[in-house]
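A single protein chain has been omitted; all remaining protein chains appear in their positions.
By written order: A, B and C. Residues from 1 in each chain.
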């Protein structure tokens, strides 16, 4: 399986998963005339939609950034990538639970914990693919300064730590989990993979 | 993330979102023998389906026209494009509300207003990506006459104004909103981005 | 919008629409232990699934065959293609009605008629795109023998006539409509666009 194929397939999965998020926005209209009320009451679903859309979108950007740094791929990397996709496709489910339960006092913490665990697994999956590549230098494009990449790894792990911190955060502020995840997405949309190119202008 | 990738991902999201519109056509058959009646009664859902299919399809054409005029992209443009896609993926939801409620006297105005707001946000999102590109000339292909493009901007804003006008229109003619949106799609399928090329024959 | 883009977008819509057919297979299990019975009772849904999967799949093949014969596209052709896609995306809905109602005596004819109309519109839509291209020779690849293509048009119209004949057929044999549509798909998978190339080996 060529690198281009894995990228195209991953792109397809990202595109479908991000679009399926809209199905999580279901409203319950009690009676004729209740549409406006039902639309306004669904605000947690919109918030969860925005957070997850940005999260998947930014994960896609970083996924592309990572593949730009790969010269070739092997079977274990394909399998790790498949596991990463499996976690990402799970996000619409976690988002649905979050949107449906965040206003239900008894279940909000559970839903936010689920969402945080899903985000954490996504960050860990991404880290696993990237670490595997760094440990197998023949997979990387030659322009990469592998030592710099290894040194920069901790800085890039901020996401993992932030999502990990969301698990305790979920216990006292479920809505805070949505906010942190949305903020992480904005952060990552500007912070890309560490500047590990010897000729940074060459590959963005 | 390369320009080609952003285009491919955007194409995927457009294709999935436009296809998901079919899920908004759900009929309620009261009893055996009631299929024909139920099918005929669902006409507002077909109308909303057609309007939204054309709207997303034509937005796709203009999205491609825009990317043809971009030589490269940067992180803020990717983020703006992601926000635009987030609004477009919302259209199946707005369409569902419109199709389900336009015959419900108490809710038709609300549903039509929601639909008009969604269309307006889409036009604004498109304008934001394009304006950002115009303000950063190094992102544009060299053949573009930027001054002409800036002068032509008002003419291109007709869609934004039409969708804005749909919000008051929704208050007294919800069905008019569907018609205006469908007409705008037909209009835009012939009116493309302003003729800003120095060699118009060169690019599409 | 380049020809390649229109093809890629069309491919995406075909792929999503064909995959969504699986959602039409919903079974109703009355009680624990009733799964086998429910699975067997759903046979009309499997039959409709197979017929529609083949129909969309073969339409995709012919769509590609047509685009191989196009050298370039223009705005009206893009719009006609969009209308064709709009009809194809409708097939999962018609299929759902057919699968759900073909065993309901009172509704089977209506559902089969709807399905036949959808198939007919698809054939007409395809014919419209292809006729438009034939009437605008600058859109065609130079290798095409346009006179031969025009002469071959009637032979290619068999599908349109078969689907048209399905409308009266639906009135007395709804299941016959499924069979005819499946057979047409098999027929078209071997009968391609008329042999209009001067060098038939060059482009398949």
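The definition used in the following text is that a residue touches a chain if its C-beta (ideal position, glycine included) is under 8 Å from a C-beta of that chain, and two chains touch if they have at least 3 such contacts.
Source: prediction; values computed, not measured.
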item	value
Omitted-chain contact residue, chosen from A:8, A:36, A:50 or A:150	A:8
Positions on chain C where the hidden chain makes contact	7-8, 11-12, 14-16, 18-23, 25, 27, 29, 32-36, 39, 49-50, 53-54, 57-58, 60-61, 64-65, 68, 186, 189-190, 192, 204
Touch list for chain A against the chain that is not drawn	1-2, 5, 8-9, 12-13, 15-17, 20, 75, 78-79, 82, 85-86, 89-90, 92-93, 97, 101, 104-107, 110-111, 114
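Operating definition for what follows: only the chains that are shown with their structure count from here on.
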item	value
Chain whose Cα mean lies nearest the overall Cα mean	B
Interface composition of copies chain A and chain B: same or different, split at half	different
Centre-to-centre distance between chain B and chain A (centres being mean Cα positions), rounded to whole Å	26
Chain centre separation in whole Å, for chain C relative to chain A (CA means)	37
Junction residues of chain C - those touching two or more other chains	16
